[in-house]
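As you look at this complex, bear in mind that one protein chain is not there, while each of the others sits in place.
Presenting chain A:
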Amino acid sequence: MTTENTKTTANIEKRSSAFAYAPAPESRSVVDIAPSYGLFIDGEFVEAADGKVFKTVSPSTEEVLSEIAQAGEADVDRAVKAARRAFGKWSALPGSERAKYLFRIARVIQERSRELAVLETLDNGKPIKETRDADLPLVAAHFFYYAGWADKLDHAGFGANPQPLGVAGQVIPWNFPLLMLAWKIAPALATGNTVVLKPAETTPLSALFFADICRQAGLPKGVVNILPGYGDTGAALVEHPDVNKVAFTGSTAVGKAIARQVAGTSKKVTLELGGKGANIVFDDAPIDQAVEGIVSGIFFNQGQVCCAGSRLLVQESIQDELLDSLKRRLSTLRLGDPLDKNTDIGAINSAEQLSRITTLVEQGEAEGAERWSPACELPSSGYWFAPTLFTNVTQAHTIARDEIFGPVLSVLSFRTPDEAVAKANNSQYGLSAGIWTEKGSRILAVANKLRAGVIWSNTFNKFDPTSPFGGYKESGFGREGGRHGLEAYLDV
């Protein structure tokens, strides 16, 4: 095996030079980032009450992009008050009028999508290919989809005349900054709530640009408020007594803390938390398609995806063949400048996240799993991690249990469908899973047995605003997307 591997690697190197592409960088001149931004409260950009600021950097270059006001408790209070004031009028608007605001927002996002894609890539580090082709179209689609619900709530299946809850406090992560904003804000506004949203400290820019989109759309003041800040800002928002609804996407640990905080209150809560998705490949699966699915499952957005297929479960009889194909494919992935249109793997979002990934990967090695990465040169500045896969992994290994949230795939094998199901379900999480087989009855039977909220068969990492998304078990509760996504913001 070892000599064969060396030979394969040599072949791969030869091949990859034939695949060398000239750089194709997207221009960053389409986006104009101001040197500093305030908080967005009651339709205005304002300083933080205590004058605190923080810097947001580009993860691929460590360049400081802008200085951002950091919201404290007083600012949270101010924003919640503004949202409360706006709530009366906003919720009293006819649904058809609220719909028109949301349609306007969807259209402005489409018009400005190139600018926003570049901005998101700069602030988050993910490839422009993904922001341009995945994030932004989905962001616009979410607003468009929920716009259409605003005047049809009587027909959504929650009884006649369902009412909004009031002020929604929303805390979103850094992996899909604008998309998570859309998932949260679009259904909240469609149902007549007003919002205070806290973007992640490493990716506040697109949310602040969204504030400008609200201005262009003529959205009434106070309906949307944006408060950049750290975890303590989020905690203050969740705890604020005048918040009626808490929506959080992020880690399971923080999700549990929030569940404890809202206990005994009347606050409605939805949580979209971590995952450790199993991607199950049966021996009759089309190998090439499965390899593509595995790659998009774990290397999309550098694996910083809660529903990533981070555990590959492959049927023993095809394990060698599949791994050879997978390694060959990984060797063709291009890592580097996220603004380059040819880039597949961008930067890790922050130094902190990079160190978490590094620690877990070292633990994987220490526990006896076998680490492999393609030949891959990392840029000298910024936060980078080469695509990595682990073989010889058992279910007891930390890397098979803990969410790594990075471009790291753990490979396990199985012999029978029952064993695959048992291993897939052997997790505290239950967000996503993948099934690869040509056999329809097997897809349906296995999908039926998997304890996960989203199952992709013969595909992976597909999203659509019409489709409910959310987890079982410790991956949280509530669904976002589809008519199910309305429930979290209505008094039902």
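Assume a residue touches a chain if its C-beta (ideal position, glycine included) is under 8 Å from a C-beta of that chain, and two chains touch if they have at least 3 such contacts; residues count from 1.
The working rule: contacts and distances are computed from a predicted model.
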Protein name as given in UniProt for the chain not displayed, "FecR protein", "Ribose transport system substrate-binding protein", "ABC transporter permease" or "Acyl-CoA reductase-like NAD-dependent aldehyde dehydrogenase": "Acyl-CoA reductase-like NAD-dependent aldehyde dehydrogenase"
- request: From the listed residues A:117, A:208, A:273 or A:361, report the one that touches the chain absent from this view.
  value: A:273
Message: Among A:26, A:403 or A:474, exactly one should touch the missing chain; which is it?
response: A:474
Query: Can you name the residues of chain A that touch the chain not displayed here?
result: 141, 157, 159, 252, 255-257, 259-260, 263-264, 266, 271, 273, 428, 443, 447, 452-459, 462, 464, 466-470, 472-474, 476-477, 479, 482, 484, 492
